[in-house]
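So the structure is just underneath, and the comments pick up after that.
Shown here: the complex without one of its protein chains, the others still in place.
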Amino acid sequence: MKRFSWDEMMNRYPAFFAILLLVVALIINFILQPNMFARDTLNSNMRVFLPMILLAAGQAVVILGGGIDISVGGIVSIVNTILATQVGLNGSPEKMWTYVLVSIGAGILAGAINGFFIAFLRLQPIITTYATSFLYVGFALFILPNPGGGIPAEIANIYRNTTPLGLPLAFYVIAVILLIWMYIRSTRFGNYLYAVGGNAEAAYETAVPVTWVIFTTYVASGFMAALAGVAITMLSGSGNAEIGVPMTLTSITAVVIGGTALSGGVGGVAGPVVGAITLGIIQNIISFSRIDTWWETFVKATIIVVALAAPGIINLLRRKKV
Amino acid sequence: MRRISISPPVAAILLAIVLFLLSGFLPNGFGNDINVAIAQATNIVRLAVFLGVIAAGQTLVIISGFEGIDLSAGSVVTLTAILTYVTVKGEDDKVLLALLISLAVGALIGFINGLGITFLKISPFVMTLGMSGVVTGLIIIINHGNVSGKVAPIMTRLIARPLSPDIPIPNAIIIWIIFGFMMWLLLERSTFGKHLFAIGVNRVTAKLSGVNVTVTNLAVYSLAGALAGFGGFLVVGNTGVVFIALGQPFLFPSIAAVAVGGTLLSGGKGSYWGTMAGAIVLTLITSLLTTMQMPDSVRRMVLGATLLVMISIYGRQRGFRQ
Amino acid sequence: MSVSLSARNIVKRYGGVIALSDGNLDVHSGEVVALIGANGSGKSTMSKVINGVVVLDGGQLLLDDKPVRFSSPQAARKMGIATVFQELSLVPKMTVADNIWLTREPLKPDGMIDRRVMREKTEALLELFSGTFKADLRPETLVSDLHPDEKQIVEILKAISLNPRILILDEATASLDSRQVERLFELVRRWKAEGKAIVFVSHRMEEIFRIADRYSVLRNGKTVGQGDIKDITEKDLIQLMTEKEKVFQFTKTTIAENATGLEQPVYLEVENLTTEILRGVSLKVKQGELLGIGGLQGQGQRDLLLALFGDIPYQGIVRIRGEVVRFKHPRQAMQKKLALVPGDRAKEGLLYIRSILENFLLPSWQKYGFPLKMKLAKRDALAISERLSLVMAGLMAPVSSLSGGNAQKVVIGKWLLRDPDCYLLDDPTKGVDVHTKAEFYALLTELSQQGKSILFYSSDDDELIGLCDRVIVLHDGKIRAELKGASLTKENLIAASMGVSNGGEA
Partner (left out) sequence: GTPATPTTEVQPTQPPQTGQQPTQPPVESKGPPFTIGISNPFISSEYRTQMIAELIEVNKEYMDKGLTTELVIESADTDVAGQIQQLQNLMAKGVDAILVNPSDVNGLNATLQEAVSKGIIVISVDQELNVPGVYNVGIDQKEWAKTSAKWLAEKLGGKGNIVLIEGFPGHPANVARMEGVDEVLSQYPDIKVLAKDTGKWDEATGQQVMSNFLAAYPNLDGYWTQDGMAIGALQAVIAANPAKFPVGVGEGRCQFLKLWEQVLKDRPDFETIAVANPPGVSPTGLRIAVNMLLGKQVDKSKLGGANGLSFVIPVPIVITKDNLQEGLDICKDKPDAYLLDGIMTDQEVLDTFFLK
């Protein structure tokens, strides 16, 4: 009975294990940093995690559909440079919101380019998005060759310090993401997504518009990457064409820690969102556990590997018992 | 969708030659002086050697299928380069020892990757990505990244110098050709190679035909690690110095080289000749862009575009509707 | 709702392969047209042309006498054409309900899928086959957890749930047991009455003559005959599709024949074999014996063969020539000269994108040393392909370019190279045309005469009765009956399959 329910949880709710991990991480973090749930600490953490959360959510959609998007970092950079150059350090809020829309458009366009090559020309996702990542970062460098510029501090502060009902802005964003996902998940498109990721051939024979579904996932990822770009820009307040580059691989790790399989068709978006937070918390744990600085990188990487291995280890142990 | 029937390696090489000849007529090209052209050509191939060798392991794991990929190659290169550097201490008779250590350490790391992937069912992408972090962590711990050592004269002579003053063919190229032949033996003329392709296509069939999928899987990741180790050994012989960022720049190009070489990223189909061709094409393009006057932004966009074109030529997957 | 569809002079090429050179088919409301042909003759391709899955290179489709061009499966569906695909069209990690209603999910006003309604509609559909499958086939079961026959049923329900005007059944019966086939036929008759037009693809003559009204015969891509079933004999049909005169006659292989008089030694002895499905199976196989295994789908036949081959763990004792063995991996079984022909050639038997040569040699590479002696390997592979009269472009051609029957030959051929003592065959003639079947039967006879022991599971009762002189019938993981000599009749076989005493499932 117990065994059954465990498998049930693991199979039916991919986010289950991710949440388990998060809880563990939170507890450890709380022991090391007792004030971590104080409003300001919570807010200052969440506002830092938010860009990665948005990025991971988009990445998850692509991965569910059986693809992968190495170019999200480049899209983040484009958005960041657009805002930093067009709005400027003393631009008006109106200007800001206009260019937020513009840059979201840019993100969607970039996603559409990926989608075009992968869905319509049927190129292999990894290498295609790797190639476009050069296009996108290159373009970002073209917009803003040298770091600098940025957005007005007061606008950045909206992002940094808005805490409705004492809860960090990020919580509301996450809530919205999850609600939208839960809706999509239970629409036809949701089913198409899982069908295409699970067995594209069969989906096609069943008259699922496979090409469009794949195309859409990359557009979605481009859109979310753009939001991530807006978030990181409001967090840093400044422009830097390389800003997104280090974020790509982390987003993929977050998705997998979130229990969404890279093989496609299994998992969801909630898990990856949780996974992104967990990664951030792990960083906190490292920092507050005051381990020798020379060991930090090693310990952090090891923790992540162990987190990835945990489900497999548990399965093995339970095999043995049976 | 009809697909070009010309074999990828050939296509890649043809492309390389065409690009090379065309580039002769570009400003700062080397079309005007035949000697310069030859020098440039040999130089490009020489530089391709290191990428090519590091991409060898990548080729194997990608052929082994199930999203096989090795993102730890870069950091393994760095680690083994450092180990070689500190072992040899400028003495020729320590070189063999250093080589063995490089291979062994590489193999060990690859083996751990293999364990995680085959038994804990961790997706190769994140397993090797995590391992890359762990290895970097180790490098930081080793003398805080500051190491003392020296490459042996014989290494420099065998790797970085030409065959002889009057025969301007760099030894590295000779080594590469022999290496390529051995890779061919491994893939096309050995039982292991045949089993490797088999598990890349269908692991159930492979098992029911007596292939030990687990062992083959473990072996291929260990071998890939060892080859990355060999790459590190060669690279340090060329640079003559080590540093923490030594290997990373080779990582994604090594994957690109495999793809450009026409190996299916989904596994089960490919060749090392193709990867060699791919390495040359990539090095060629970057070299051409170097000697051409254009801002970094344009340079990256051109690189991205060229990659896209190349994979569009033969990186196409089968369409659903035939 | 009257409907008529005709395909005229259809041409379809796959790269070099010509799948259809002149395909023709006419089907009207209220009739069942049997689309017949040897393996690779183009039946599945014809189906895929009709339902818009492939682009046709020539010829035209007339729907209700109006020319139509399907740009995609969607288009064909809109016209009321539904298909049961030979290689099913199901998504493993989705539930039965999600699979059946994919693209047609019942929606609530807010655009969300109405899971409750979907569930009810699925249960209603499952009713159609009620009693012919295990209790674990429920709307919320993941397709990946189903047995082949249950998957087939889901695929059929998926097609019928469209309430199509034209229904194509491409070898829908291949992996169904007799009980399930019966039920399907009842349904087909009902659908006929409702005025549906049905295209029925099968290799089982007996089925064709029971259910079809008309026939259309394909011979390597060309339609060579159409007409009413009642005007043609089985013999003539087979002649049409194979250009061959004689109909195959089963030749029983009794052990008496191969040994000169004296009793053969026991080769394989199994005591109390137990797995997740098997519940204590014991049996003996003599050297040179062709032991048949019967019973409904998923009663443990597959487990029995896989366990003996070391692919799945088991309790119990297995002896080969009296020596106790316990294989942990197929490799070890192979070293003891066992061979397994798995039930699902696509998923378990072949490396589709690799060459025919590599498929033949996969179990045998070790023999060719290092570096591999390719000349020798090619020669051996060629010998086998000739022995099996394999129809292929060349040894270097990928297996994907072979038709079902020829692909199956490759699966068996790779073992012949190793010359095993014992063959474990899991429904090897599934989806194989009569002519090729005949070749298989001949091969089996030959092998057993050479003193090879064969465990032969077949979903086709006639095969068992015709070939074997002893058949064990599995039901619910146990041996329900052992039929031989006089008791080996179709009636007894079916009776035992149904598990006379009780068919109770948990």
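Order as written gives the chain letters A, B and C; numbering starts at 1 within each chain.
Methods note: a contact is a pair of C-beta atoms (placed from the backbone, for glycine too) under 8 Å apart; a residue touches a chain by one contact, two chains touch by 3 or more.
This one's a predicted model, so the numbers in the text were calculated from it and none came from an experiment.
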- Note on the structure: Not-displayed chain touches, in the whole complex, chains A, B
- Of B:11, B:183, B:246 or B:281, which sits in contact with the chain we cannot see? B:246
- Query: What residues on subunit A make contact with the chain left out of this view?
  - Reply: 33, 35, 38-41, 44-45, 48, 51-52, 141, 144-150, 153, 156-157, 160, 232, 235-243, 245-247, 280, 283-284, 286-288, 290, 293, 296-297, 300
- Task: Spell out the interface residues on subunit B facing the chain that's missing from view.
- Result: 28, 30, 35-36, 39-40, 43-44, 46-47, 136, 140, 143-150, 160-161, 170, 235, 238-246, 248-250, 286-287, 290-291, 293, 295-296
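FYI, only the chains that are shown with their structure count from here on.
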- Joint neighbours (subunit B and subunit C) are A
- Farthest CA centroid from subunit A: chain C
- Task: By the contact definition above, name the pair with the higher C-beta contact count: A-C or A-B.
- Result: A-B
- Note: subunit C sits from subunit A at a C-alpha centroid distance in Å of 45
- Cα-centroid distance, subunit A relative to subunit B, in whole angstrom: 30
- Task: List, in ascending order, every residue of subunit A touching at least 2 other chains.
- Result: 201, 204
- Do you know which subunit C residues sit against two or more other chains? 53, 72
- Query: In their complex, what parts of subunit B are in touch with subunit A?
  - Reply: 1, 66-67, 69, 71, 116, 119-123, 125-127, 129-134, 136-138, 140-141, 144, 252, 255-256, 259, 265-266, 295-305, 307-308, 311-312, 315-321
- Item | In the complex, subunit A residues that touch subunit C | 11, 183, 186-188, 190-192, 194-195, 198-199, 201-209, 265-266
- Task: Note which residues of subunit C are touching subunit B in the complex, please.
- Result: 14, 53-55, 72, 309, 311, 329-331, 334, 340, 342, 347-354, 358, 361-363, 365-366, 368, 370-372, 374, 414
